[in-house]
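All protein chains of the complex are present and in place, except for one that has been dropped.
Moving on, here comes subunit A:
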């Protein structure tokens, strides 16, 4: 489980043919205003931001929009299907997103119940198959069950995005073993999506060998969001470096670092 026994290769984070330097994907929800949102995306060093698709407010259509502050030229927009509970709703939403943005890289999430926001993996799988057939590159939010993850990879997912804990819970990774098993079996990138609460959670995800981490609330709900965005940037880099470096073995008992020979 520690990974120290084998050397790991430093592969770039490449999804659907697109290579990113940053391994931190950030959401754009829950911010006090667009300015803070943009400042946090910059501070996080993010290259990819998730966005939702919603009806335009027609009572005040001139009010500022997300794209006026978080530019699609500066960031790769990853449209999501948050709030969708059926495969059909998710596909409909992403077809609109593709028309709005003109790109086919999307984040699929099909939810089950509002209390846990756990993914409905059966509906998710149906939607995944429809989207793949329709030419989308689909990053899939799913449970951390390695069997489900494998099935989704086989169905053509561009990335597997297991949850670490419920969306917005900030509980940290409740399932390091499952995440590690998914990392070991996957040929496509693995991105922990949901559950990160603070920097050490993000570092742990990366130490387990994930290709990237996706978070929103952990930054947006921090007392100082921009500072937390910076912390997350460092945590993701540190976790990745630690994964590549290979941690020391765990021992039951102490092992002195200073030589025993030459003691006076």
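Operating definition for what follows: a contact is a pair of C-beta atoms (placed from the backbone, for glycine too) under 8 Å apart; a residue touches a chain by one contact, two chains touch by 3 or more; residues count from 1.
Just so we're on the same page, contacts and distances are computed from a predicted model.
Enquirer: With one chain of the assembly withheld, which option in "Sugar ABC transporter ATP-binding protein", "Osmoprotectant transport system permease protein", "Thiamine biosynthesis protein ThiS" or "NADPH-dependent 2,4-dienoyl-CoA reductase/sulfur reductase-like enzyme" matches that chain's UniProt protein name?
Expert: Options "Sugar ABC transporter ATP-binding protein", "Osmoprotectant transport system permease protein", "Thiamine biosynthesis protein ThiS" or "NADPH-dependent 2,4-dienoyl-CoA reductase/sulfur reductase-like enzyme" narrow down to "Thiamine biosynthesis protein ThiS" for the missing chain.
Enquirer: Using the touch definition up top, pick the residue from A:82, A:125 or A:165 that touches the left-out chain.
Expert: Per the contact definition at the top, the residue touching the missing chain is A:82.
Enquirer: Touching the hidden chain in the complete assembly: which of A:96, A:147, A:177 or A:245 does that?
Expert: A:96
Enquirer: Please output the residues of subunit A touching the missing chain, sorted low to high.
Expert: 27-31, 34, 37, 50-56, 58, 61-62, 65-67, 77, 79-80, 82, 92, 95-97, 99-101, 167-168, 214-217
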